[in-house]
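Only one protein chain is missing; all other protein chains are in place.
Chain nomenclature is as follows: A, B, C, D and E, assigned in order of appearance, with residue numbering initiated at 1 for each chain independently.
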Amino acid sequence: MQVIKRIEIITDALEMRAVIALLEAHGVSGYTVIKDVTGKGERGVQSGDDLTDVFKNSYLLTACPPEQVEEIVEAIRPLLKIRGGVCLVSDAQWVMH
Amino acid sequence: MQVIKRIEIITDALEMRAVIALLEAHGVSGYTVIKDVTGKGERGVQSGDDLTDVFKNSYLLTACPPEQVEEIVEAIRPLLKIRGGVCLVSDAQWVMH
Amino acid sequence: MQVIKRIEIITDALEMRAVIALLEAHGVSGYTVIKDVTGKGERGVQSGDDLTDVFKNSYLLTACPPEQVEEIVEAIRPLLKIRGGVCLVSDAQWVMH
Amino acid sequence: MNVELVLSNLLNPPILFFFLGMLAIWLHSDLDVPQPLPKFFALYLLLSIGFRGGVELHKSGINHQIVLTLLVAMAAALLVPLYTFFLLRRKMNAGDAAAVAATYGSVSAVTFIAATSFLSELNVPFGGHMVAAMALMESPAIIVGVVLFRLSQKQSGSQSGGLSWRPLMRDAFFNGSVLLLMGSLAIGLLTGTKGEAALHPFTGDIFKGVLCLFLLDMGLVSARRISGLKKLGAFTIGFAVLVPLVNAGFGILIAHFLGLGAGDALLFCVLCGSASYIAVPAAMRLAIPEANPGLYVTMALALTFPFNIIVGLPLYMSVINSLWR
Amino acid sequence: MNVELVLSNLLNPPILFFFLGMLAIWLHSDLDVPQPLPKFFALYLLLSIGFRGGVELHKSGINHQIVLTLLVAMAAALLVPLYTFFLLRRKMNAGDAAAVAATYGSVSAVTFIAATSFLSELNVPFGGHMVAAMALMESPAIIVGVVLFRLSQKQSGSQSGGLSWRPLMRDAFFNGSVLLLMGSLAIGLLTGTKGEAALHPFTGDIFKGVLCLFLLDMGLVSARRISGLKKLGAFTIGFAVLVPLVNAGFGILIAHFLGLGAGDALLFCVLCGSASYIAVPAAMRLAIPEANPGLYVTMALALTFPFNIIVGLPLYMSVINSLWR
Partner (left out) sequence: MNVELVLSNLLNPPILFFFLGMLAIWLHSDLDVPQPLPKFFALYLLLSIGFRGGVELHKSGINHQIVLTLLVAMAAALLVPLYTFFLLRRKMNAGDAAAVAATYGSVSAVTFIAATSFLSELNVPFGGHMVAAMALMESPAIIVGVVLFRLSQKQSGSQSGGLSWRPLMRDAFFNGSVLLLMGSLAIGLLTGTKGEAALHPFTGDIFKGVLCLFLLDMGLVSARRISGLKKLGAFTIGFAVLVPLVNAGFGILIAHFLGLGAGDALLFCVLCGSASYIAVPAAMRLAIPEANPGLYVTMALALTFPFNIIVGLPLYMSVINSLWR
């Protein structure tokens, strides 16, 4: 098993396309997305019950090598500043196959 | 980046409203919820295929300061005792913005 | 709280039935599944927008005792080799109830 | 039991689609009606049956017999959970007994709808107020079940965390299906024949088709639950078949006594004999977490529901036919 | 305001289902129309109204008055966000003002559809080109709002990250609802009466029924947003009711000036007076992230929409009736 970092990003559903473009531009080759996520944060409740996707979040998980984390985090930070959202980094091990 | 704790709670979909009320009563200001989650545990299979939400789970993730964990965990424990479900606590870092 | 391991498995939606069967055969008694997950990896984009579930993933989370991890990982590895997907292992604490 | 009635029921497309759903599970097919489609069909069916009931009530007006029928229906919904609770207590703990009692005291909207479709197959008319009866019979059993559970908890001296009545009342009387049924009925009553003209293609013409899709899913859901029967004992399985029969029998007698028409009688008897698996389980899960939903949902879905729509409908109808002539 | 008109509107089943949805929230019911069902109903309604508009246009043909109406409609959609922006700037920051201006400059398809359903209740005809007018009025306000915001940012010297125009244009002119509406209209225009014969059971007969289900959900969504009104000030609340009135009033005058029929006049006035809560919020969220959607969505959904369909429709119609006779 190989040591990696789990990066979790939760932000506006409408914003996820931009987040993915950013990640790919910084060399992320794999990720997983869960759409239709609700929640609450500084910007209030995202209840997910409207016709638009304005009040809905998406969740993204990417596992990447530890040395790539800083670049990704710095790339994502300004976007979260403007658009809101959360980015968590944690340790994990990747089962190689 | 700031050290925080990830608290994950998986329990009955019908119960999630009570869980959130509890968390907010204990000062949690942000969380993310994934509805329509299935699973298996001590109480059997939650297959999510019925007309009621009786056999369905929800998943909640909240990132909070380490010093808040104990209070939250103690608050949530009795609920899980009666209603079932799982609560996991892990380490992570929060990307400030 | 008790020390446990979080095992996360992301793979083809069609494959999840086999993954669960495998886990149960190796003594896993509890798990949580999120269906309808999209993503990208070595095998390309899983966009989740087709009529079949061919381009869709599922996400599984199981919390298990540390000593069980190796057996599970070794059981799941060959499946991931053929079918693709990701398996991450991380540390957490389980709130007993 | 009249062969013709049995065939009329078995050759009713919705029932055949129910069998198709069951067959799919037995053949391990991947046929699936993904969420929230079943909820969509349920919303549609409740809205339509409620609205059409309201329109019929608008046409027929409200008379003494209707008011009496509604009162008796509510009484039945209060009495059934009472007697079944004490029956069940012999073999079950208080939580399970109360939840099962509430399940059988309340009604199954889908069984009711299948009965109306059976009646339309037979060209037997029925009154719009029976829809109101159904709506009124959903909630009382929930309250009775929870009260019985609380009382037996007090008796046994267990500490009760102080039940909050408000959410219980809300879950019982304002749960989604009761509200939609009652609201649609009120809207049908208010808009009458003009509303009917505007909505009939939606609430009437395509109704049976949507019912087919819904019963296809019910077949899947019901057959999936059948594996859960193995864990239930003979008492439980017997209860799930015999108590509906007994309740339906009483229902027929009461209907006869009240002088209801044959169509109304079938619907009344089906309300008495059916068990809830939508509104009640959700309310029980919240109010009596100690009770095992694998018990009360399995009984209602895997046994009582199929029994009623396959065997019950023609059986009850042939009894009614012989009594009413 | 004519009592008969008020009743005609209030006894229109879709409006009654809207009330039922609101009631469900006030009673804390768990009644719910889960996603993506509301999106399904919206797709269906846009497809149907577009297609039927196209067929009507095929029948009526395109004349000078129709072209003029469409041009005036677009002009209105450009002017409303301009004047409201400067009104709003007195009390709001540039981002919020621009987003609210765009919201009220654009149109609400559901209000339009409710108005057509009201007209059919009154047996007042309307032209298929009004659907084209609606489609044309959705986008311009989005562009105007964003341009105004950009200009006021430049004035105040804030650094702007260099707005990319292409995604904005795309979100404005090719967003899902505009495209589906325009496409369905074109298909109706192309296939004419033959297409109508094939699709009418779907796009026509069951239309009002689906509208009932959709307005049931709108009632839920709208009532859920009402709690957000507490955070809005008197200015904002006043704006959300008075500006639609003013815009609708201007709409009636223009319609009179253009010599439109009474049906077309109501639709035109409703287009001017309504506020978008589907296309515009999504575009604003992307183009002006500084703006607070809790403001513009709440105003449009919790106030302007219910006001228009409950009070507005009969009010506007009675004004039109008195002017047109």
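Everything below uses one rule, namely that a residue touches a chain if its C-beta (ideal position, glycine included) is under 8 Å from a C-beta of that chain, and two chains touch if they have at least 3 such contacts.
Keep in mind that this is a model prediction, so the values were computed, not measured.
Colleague: Of the chains that are displayed, which are in contact with the missing one across the whole complex?
Modeller: C, D, E
Colleague: Considering the complete complex, identify which of E:Val147, E:Leu179, E:Leu229 or E:Leu258 is in touch with the unshown chain.
Modeller: E:Leu179
Colleague: Hey, which of D:Gln35, D:Gln153 or D:Ser222 is the one touching the hidden chain?
Modeller: The missing chain is touched by D:Gln35.
Colleague: If you put the missing chain back, which residues of subunit C would it touch?
Modeller: Residues of subunit C in touch with the missing chain: 12, 14-15, 36, 44, 47-55, 82-83.
Colleague: By the contact criterion defined above, which parts of subunit E meet the unshown chain? Give residue numbers in ascending order.
Modeller: Considering the whole complex, subunit E reaches the absent chain at 35-36, 39-40, 43-44, 47, 51, 170-171, 174-176, 179-180, 183-184, 187, 190-191, 194-195, 198-199, 201-203, 205-206, 282.
Colleague: Residues of subunit D in contact with the chain that isn't shown?
Modeller: Against the missing chain, subunit D presents residues 11-13, 16-17, 20, 23-24, 27-37, 40, 121, 201, 205-206, 208-210, 212-213, 216.
Everything below uses one rule, namely that only the chains that are shown with their structure count from here on.
Colleague: Give the chains in contact with both subunit A and subunit C, ordered by label.
Modeller: A chain counts here if it touches both subunit A and subunit C, which gives B.
Colleague: What shortest step count links subunit B and subunit D in the network of chain contacts?
Modeller: 1
Colleague: What is the distance, in whole Å, between the centres of subunit C and subunit D, each centre taken as the mean of its C-alpha atoms?
Modeller: One centre to the other, that is 39 Å.
Colleague: Could you pull out the residues of subunit C that touch at least 2 other chains?
Modeller: 34, 90-91
Colleague: Counting only residues that touch at least two other chains, what does the list for subunit E look like?
Modeller: Answer for subunit E, listing residues that touch two or more other chains: 35.
Colleague: Go through the chains and record each pair that touches.
Modeller: Every pair of chains meeting the touch criterion: A-B, A-C, A-E, B-C, B-D, D-E.
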